[in-house]
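My questions will all concern the structure given below.
Just one protein chain is left out here, and the rest sit where they should.
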Amino acid sequence: MAHSKLNTNMAGIRKRERKALLTGLLFTSPWILGFLIFQAYPILMSMYYSLTEYNLFSPPEWVGLKNYAKLFVDEKFYLSLYNTIFIVVFGLIPHLIFALTMALLLNTNVKGQALYRTIYFLPTLVPAVAGSLLWMWLLNAQYGVINQILGYLGLYQPNWLVDADWTKPAIVLMGFWGTGTTTVMYLAALQDVPKVYYEAASIDGANLWRKFWHITMPAISPVTLFLLIMGLIDGFQYFTQGFIFAEASQSIGGPENSLLFYAIYLYQVAFSFLNMGHASAMAWMLFVFVLALTLLIFKTSAKWVYYGGEK
Amino acid sequence: MKLKALHLMLTLVFAVSVVLAGCSGGTGGSQGNSGTQTSGNTNSSSNSNTSTNTNTPAPEKPKEKVKITFWHVWSDKDSGPINERVAAFNEMQDEIIVEALGNQDATKQLTAISGGNPPDIALTYWNNIGPWADAGAVLSLEEFIARDNYDLAQYVPAALERMVVNGEHYALPLSMSMASTLMYNKKAFADAGITAPPETLEQMFEYAKQLTKRDGSNITQIGFIPDYPWIDNVFWPVIFGGSWVDENGKLTANQPANVASIAYQRKFYEEFGDDQIAKFRSGMGQRGTPQDPLLTGQLAMMIGWEYNFAEERADDGPIGIAPFPYPEANPELKGGGMVSPRAVFIPAKAKNADAAWEFMKYLLGVDSQVEFAIASKTIPSVLPALDDERLTKNEAMKTMWDFYERAKSENLQGFPNSTYINEYLQALSEETEKALKGTISAQEAMDNVVKKIQPLADEANK
Partner (left out) sequence: MQVTNELKTVQLDRKKRTGKQILKESVLPHLLLTLVGLLFLFPFAWLALTSVKTEDEIFRIPIVWWPTQFQWSNYSMAVTTIPFLRYTLNTLFICAVAICGQLISSPLVAYGLSRIQFKGRDVIFIVMMSTMILPYQVTMIPMYVLFNKLGMLDSYWPLTLPAFFGSAFYIFLLRQFFMNIPYELTESAKMDGASEFRIYWQMILPLARPAIFTVALFQFLGSWGDFLGPLLYLNTPDKWTLSIGLRSFIGEYDVSWGLLMAASTIFTLPIIVLYFFVQKTFIQGISMTGFK
């Protein structure tokens, strides 16, 4: 008796599972299709290229893992990795903190919100070319505005784009100007936090900080996870602005290669030295590294990310 | 509902754009190279060795026009002159229509050629020809040259040499950029009591000292900065008579002449102080604007290219020009300098190579060279054009006359072509930077370069 009941239950479960599988696949089919059509081939090709010597025009020559081995003795591999990690560490966290702060301020019922929001978002709308050239001008050691202000405050005025010690901080500074998108996303997340929670907390006598730490942070943690992961993934591929700086100053890596970021070096190896095999190996090394990091963060996310939808 | 409103708005924008865009045929899924790909037409082109295209009369049926695509690197700002040439070519004959496309930088060209959609003819910078030809992206021109008895002796040797890879010509130099001039601020000279520009490098160093003014420990005017506006790792060794590789494929970047060229540059930094120069330099005006340091006198002398101060270097202008100094011990190096040509080439898998070659011959013909030089204020790479009266007796080109003359110098050189040219140049830049900063000696720097790059050279010569 119990046996048949168990069977029907299990049959029911399997039926439901199958239905869920079908529905799930249906919903995700656009992406799966797109992946198969547009991404599978290029990704597989680049994996293949990493195992060959390929100059983009003659047929690739198989060399096995030689490209990967060469990476470990390439000093610019380490240098570019260092430069990139620097940018990620010193750029990402302050960026997130800053954007969150701004979003919190904007989330209050301050007058003129629309105006403020537009102002903060403005910089991200300026085309990369104009923005970078503009910043090169602002960071000019002698008459750039940044140093003028620093001088006025009696502080040290670095030779931003020339002194190898200050070129990366210059990039980080520029990065703050582009926090608009992050602020917007945090704002959207903050808007979604149920106001009841805050009101209930007020009744319980919670102060501002406790409200922030125990309500706001967990409530927006899904977005924080997103920003953290995307910041990591994008940060390690940092390219455009560094490239524009390089073109403008006629030197690919900047002063003492301090601006030789991983993706820029990769680009140089692929398109200037015509060594696509080596460049692809670099790409896949990065892939493994960042994927590991990403998975790690996802694993830990169970501890600090709260989804409102969780059962 | 707002979502619906957004959808509506987007659909409207979409619809309007489609209509407007469609009206002038801008959208669409048109395929790769537009155009009639009729096979085997152009050309029963002449056997004469003139570079102008001769129209051979059609045999029985009328020939169909061939459309060829020509990609160049210039943006709208600079593409006037080349567009004029294209238009002139299209007008003067009936068989080939050239469609020019600008903004096509190296990334795009490489991607398209590698990706199977090459243009028929393209223009790029000289340092790409080596690697690209070696990799198989470029069509060798030897067959065309032999077939048409094409005259290569008419070219400025240094310019043509940049187009040779493994003994074969893979491109032709459309025009030359040349650095072999010393430009100076006349007033600064007058104030310092200097009556004539320096002739030797040693003199230049002395003059630079005289032309440098200080206020306390800070520089207020500087005589010369050797790596302004950039570290030039080709120019300086050429001036000193150096070279980069010998006939056996051995790198010679660390030979005495090359090392001397870097040591000479370092002398300026030792004399005026690293920090002081860096500080002063960051305060110099922006190059190419009314606040350019050579114009304002902040900088007294600089390495001059033919496009610098085209107007201001007139006889009555504030900027003076002179041949760049030579080493005292080597007067035979007088007139030295580097050339940086633009190369026109035909991609290996181009669909209309023959027609492309016809167009190329036109571009390098004397008439086209002269017209292009007038419009773009660059230097022709073809010797007859350098003597052509349309340039040399043309008042409008007065400030170019000296450059035309100097372009004939036998001491003009360039950097040797190879598959590893970009790695070599990069290594030279990096090590030169260290040597200029004084972190290592010039000899050490160049030894480092050879150590880094010799393996690549050996690979390439196998």
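In order of appearance the chains are A and B, and numbering begins at 1 in each one.
Operating definition for what follows: contacts are C-beta pairs under 8 Å (C-beta built on N, C-alpha and C of every residue); 3 or more make two chains touch, one makes a residue touch a chain.
As the structure is a computational prediction, the values presented were derived from the model and not from experiment.
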{"item": "Residue in contact with the excluded chain [from A:Y68, A:F86 or A:W177]", "value": "A:W177"}
{"item": "Listed residues B:W74, B:F189, B:F345 or B:Y420, member touching the removed chain", "value": "B:W74"}
{"item": "Contact partner of the left-out chain, one of A:I97, A:A130 or A:L155", "value": "A:A130"}
{"item": "Touching the absent chain when the full complex is considered, from A:L65, A:I119 or A:L155", "value": "A:I119"}
{"item": "Absent-chain interface as seen on subunit B, which is shown", "value": "1-3, 6-7, 10-11, 13-14, 17-18, 20-21, 24-32, 34, 69, 73-78, 101-103, 105, 107-108, 111-112, 114-117, 283, 285-286, 288-291, 307"}
{"item": "Subunit A, residues in touch with the chain not shown (by the definition above)", "value": "17, 20-21, 23-28, 30-35, 37-39, 41-43, 45-46, 49, 56, 102, 105-106, 108, 110-111, 113-114, 116-131, 133-135, 138, 142-143, 145, 148, 177, 180-181, 184-185, 187-189, 191-196, 199, 202-203, 219, 222-223, 225-226, 229-230, 233, 236-237, 239, 262-263, 266-267, 270-271, 276, 279-280, 283-284, 286-287, 290-291, 294-295, 307-311"}
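Basically, only the chains that are shown with their structure count from here on.
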{"item": "Subunit A and subunit B, separation of their C-alpha mean positions in angstrom", "value": "38"}
{"item": "Residue ranges of subunit B in contact with subunit A within the complex", "value": "106-107, 110, 113-114, 131-132, 134-137, 229-231, 278-279, 281-284, 348, 419-420, 422-423, 426, 429-430, 433-434"}
{"item": "In the complex with subunit B, residue positions of subunit A that touch it", "value": "55-58, 140-143, 159, 162-163, 249-253, 255-257, 268, 271-274"}
